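What you see is the complex with one protein chain gone and the rest in place.
Up next, chain A:
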Amino acid sequence: MAVTYRSAAGDVPAVRGISLEVAEGEALGLAGESGSGKSTLAMTLLRLLPKSARVTGEILLDGEDVLRMNWGRLRAVRWASASVVFQGAQHALNPVRRVGEQIAEPLLVHGIAAPAEARTRVAGLLEQVGLPAWRARSYPHELSGGQRQRVMIAMALACSPRLIIADEPTTALDVMIQAQVLTLIRSLIADRGIGLIMISHDLSVLAATCDRLAVMYAGRVVETGPAREVFTGARHPYGRALAEAFPTVGDPSSRMAPRGLGGDPPDPMRLPGGCSFHPRCPVALPSCAWREVELWPADGAAVDPADHVTRSTETRHTAACVHVLPEPEEESA
């Protein structure tokens, strides 16, 4: 899939050809920073992008291409088959309507429940996310940040979707509230067999919540694989930098030694040539300035070069870096 925004200043490639899949009951973590294209990707999945965006490729939801659905079908799919938990619950809720009405809305719109039944369902949903049923009568401003995020999750669950896309669901929350929300998300995935795509710039949060991780940089997936493996043994230098950005408290090597990357995330309108990470890369080779490497198995297992492309979208650990290629590294020119 690829997404390009057309703007007065020219085309902005936000997502540059990526393939991902999520199974039932599986949690996929999408890591990246501003400009990496991760939020664009999330919005694209349900066609929530502005008109200026041009999307190519396929987005298959239970085998059906979201990009080719007619408007009516798309409306039916949103909320009922897949729903989104947006970042910043403060702004995503309507401030002048009670939260119970807002949770009930997709149920009523989709004709899933009559008003009386919807009220019962709302009470049940609130309970599932750990809020008392009387909270249905509250307005968003009467709730704390963590409670509002729970309301957002209840809304996302209302129509029993098969897939939930959560964009930075805990970013604005305190550690304790974050832990509560993550525990809730994990248990919902496990109990209901929902597929989850969770987006964050905090690799440690994703590693603790998800089965698999995909690290995005400048619109591409640069590393993917089993969550623990990617988090503790990242092979792409950017994956490694993200994993080290949040220190493990108690780890002597990070004491008084914050680790970061020089430079800034690239501007999608002026992407560097070759590997787009090379200007910030601590281990770049001269050839990285012109050579872009595809995802390649990085788990050390033997590779049949003929099938690396098909395997890369499966569950093994892959990285798009010249240092994981099996060939001998070029002579340091």
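Quick notes
Here, contacts are C-beta pairs under 8 Å (C-beta built on N, C-alpha and C of every residue); 3 or more make two chains touch, one makes a residue touch a chain; residues count from 1.
Following the convention adopted for this analysis, contacts and distances are computed from a predicted model.
Selecting from "Multicomponent Na+:H+ antiporter subunit B", "RNA polymerase sigma24 factor", "Ring-1,2-phenylacetyl-CoA epoxidase subunit PaaC" or "Peptide ABC transporter ATP-binding protein", the unshown chain of this assembly corresponds to "Peptide ABC transporter ATP-binding protein" (UniProt protein name). Of the candidate positions A:Asn94, A:Thr120 or A:Ser144, contact with the unshown chain belongs to A:Ser144. When the full complex is taken into account, the listed residue touching the unshown chain is A:Asp202, out of A:Glu26, A:Glu101 or A:Asp202. On the side of chain A, the interface with the absent chain consists of residues 33-34, 144-147, 174-180, 183, 201-205, 207-208, 238, 241-242, 244-251, 254-262, 264-265, 280, using the contact rule stated above.
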